[in-house]
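Structure, as structure tokens:
For this depiction, one protein chain was excluded, whereas all remaining protein chains were kept in their positions.
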Amino acid sequence: MDGLNALLDGMSAALTPMNLLYAFFGVLLGTAIGVLPGIGPAMAIALLLPLTYTLPVEQAIIMFAGLYYGGMYGGSTTSILLNTPGESASVMTAIEGNKMAKAGRGAAALSTAAIGSFVAGTIATFCLALLAPQVVKVAIQLGDPDYLAVMLFAFVAVTTVLGSSKIRGFASLGLGVWIGLIGIDPTSGQQRLTFGIDQLSDGIDVVVVAVAVFAMGEALWIAAHLRRAPARITPIKGRWMTREDLSRSWKPWLRGTVIGFPFGAIPAGGAEIPTFLSYISERKLSKKPEEFGHGAIEGVAGPEATNNASAAGSLVPLLTLGIPTTATAAVMILAFQTYGIQPGPRLFQDQGPLVWTLIASLLIGNAMLLLLNLPMAGLWAKLLLIPRPYLYAGILMFASLGAYAANGSPFDLWLLLFIGGLGFAMRRFGLPVVPLIVGLILAPRAEVFMRRALQISDGHLSGLVNTTFSKVVYVLIALLIVAPFIWSRVRGRRTPPEGPVGPSSPTTGADDARVHANTEGA
Amino acid sequence: MSDQVQKRGEGRSEYGVSLLLLALGIVAIVDALGLIERGARGFMTARTVPMFVGGLLILCAVLLAVDIARGGRGEQEEGEDVDLSGGADWRTVALLAAAFAFNAAFIDRLGWPITGAVMFFGSAYALGNRHYVRLAVISVALSLVTWYGFFLGLGVKLPAGLLDGIL
């Protein structure tokens, strides 16, 4: 019960006017960027990182967390009211949600999405409060080889699950690790990959890379392929929520929470897979499966609850192990690091009040989001009428501000342009960007753990696998790599040879959308 | 026919990724060989990690090339505002990059209020905005607001350049 007590303390700390203000600011901004196409929570937090220079750590983190949750709400508004596919976390919502809106039931779709997000977000945040201290208890006993194993697991998970091509995932990871090598070798003090350039001897600022990959690369990519035909905003019609809507929604909400939370907590690429699972399980369990594809409320309620629960779930490894599982979580880690705080098991000991204030403010922010979104969904949709040239020009402007302010040097601006070009190329050639940023953040730490583990074992490789925990993790890693091959073999045998093979065959609308949903939180 | 030619061209540019990985891998290994061993014990030396990373990148390059040769293609990223049915609009990208490069090149000499405004104007123009007067006003206002915002709000003094002393 120490979790709940600490949560109460955190609640009283979160309820100060300033903290409430920043939570409000975060959810407000989060909803806006969720609605706006082209900007996701990861990009928004990356662009806001300069705020960490003056803002107290509590308020910055509260704001960023509010932004994370808010993005999920805003995304559902667009996917219901717009006839175009939305962000990856809301793709499933769009399938049924937009059909409902077109059939004059937009209000009901928006309500089940908002209330479902609230219910799931609240339950999942309580789960986070209860689970995190338990994970910390285990994590605090882990040694260097165990940590190394966990990080390698994160690498493999994030590359094998995200995107459609594993080799491209590993290539992206390799790029991130390569960039992470630049600078001074922590043990021998020698310069690595600096090519005699002074500005590189301290390494490349991770903030610059994050802004380059998430903001520059995305802006350039969208500019090259800007959708010319504007979408239509479906007018909000119908009753907000009838008794029948509620009775059809509450079970999907709870099931979505159960699916979303654990998926968020493992490095499996954020909300993309769990929302898909939620959608197909609701379609299977529904008493009216014939409504699916024509605006079934369960198909909105389930995935929307799922994506919020998974956002809360991703905070578990972020806070307890310092391991990011989504793009947004990765940028959140950067925010912590700019304050010199390293998320991990010691975070709860060293920064206990900060963590609990953060978790409490998530609950508060979640309530704010419900009030902010449900009555004002139509108003938020008006953001879509902003001319995009201003929007993307503004992104470039804030990206360069963030990069320049980091060190006050134009060199970082050139780096931004260069790595932004890399981000563009990655989007063109199907390399997911999340492994790059995860590799960049975790690799230097993984190197330290590996060195320490090997020092203890006097250089023998056995030092990396001398604990039960690490052995179990390496077996899991092996399974993660091998299982998909076996799986596709088995499936390949069952599927008739002329039919499309593999999970990416677009047999239904849902599968089709799933395939295109590899744009997590950009 | 033209379709086929286009497909072959696309495949060739995919090999570029493989080449980039290969080059980075080789660079990492060459760079690692230049590192001096100091008090190394057993498996772990100063060279181990960079060599490993270089090896991983080269392995990725080879596997990717194999994948491409067998017909594998990178899936271009989709998004809410992205339309992949047409080709890339290189003119817009080049103009955006130019606007950004102008800022990077002249921010220290001309100052953010000028280069920032030029960058905003240039990128909005590149993206198709043709309301010149309105855009110019917004550009100047935004660069001034951000300059004062960073100075007063964050304590970061962006270069004032030519306008030093006036702001």
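Note that the chains are named A and B in the order they appear, and that numbering of residues resets to 1 at the start of each chain.
One rule holds in what follows: a contact is a pair of C-beta atoms (placed from the backbone, for glycine too) under 8 Å apart; a residue touches a chain by one contact, two chains touch by 3 or more.
Basically, contacts and distances are computed from a predicted model.
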item: Which of "Universal stress protein", "Putative spermidine/putrescine transport system permease protein", "Extracellular solute-binding protein" or "Pimeloyl-CoA dehydrogenase large subunit" matches, in UniProt, the chain that is not displayed; value: "Universal stress protein"
item: Partners of the unshown chain among those that are drawn; value: A, B
item: Of B:14, B:31, B:67 or B:80, the one touching the omitted chain in the full complex; value: B:80
item: Residue in contact with the excluded chain [from A:97, A:238 or A:389]; value: A:389
item: Selected from A:231, A:367, A:465 or A:480 as touching the chain missing from the view; value: A:231
item: Touching residues (missing chain, whole complex) on chain A; value: 36-37, 82-83, 227-233, 381, 384-389
item: Where the missing chain touches chain B, by residue; value: 80-81, 128-130
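Rule of thumb we're sticking to: only the chains that are shown with their structure count from here on.
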item: Length of the line joining the C-alpha centres of chain A and chain B, rounded to whole Å; value: 22
item: Interface residues, chain A side, partner chain B - complex; value: 37-38, 50-51, 53-54, 78, 82, 84-87, 163-165, 167-168, 170-171, 174-175, 177-178, 181, 185, 187-188, 190, 192-193, 216, 218-229, 387-390, 392-394, 396-397, 400-401, 404-405, 408, 410, 413-414, 416-417, 421, 424-425, 427-431, 447, 450-451, 454-455, 458-461, 515-519, 522
item: Touch list for chain B against partner chain A, complex; value: 13-14, 17, 21, 24-25, 27-28, 31-32, 35-36, 38, 40-44, 46, 49-50, 53, 56-57, 60-61, 63-64, 67, 72-84, 86, 88-90, 92-93, 96-97, 99-101, 103-105, 107-108, 112, 116, 119-121, 123-129, 138, 142-143, 146, 150, 153-156, 158
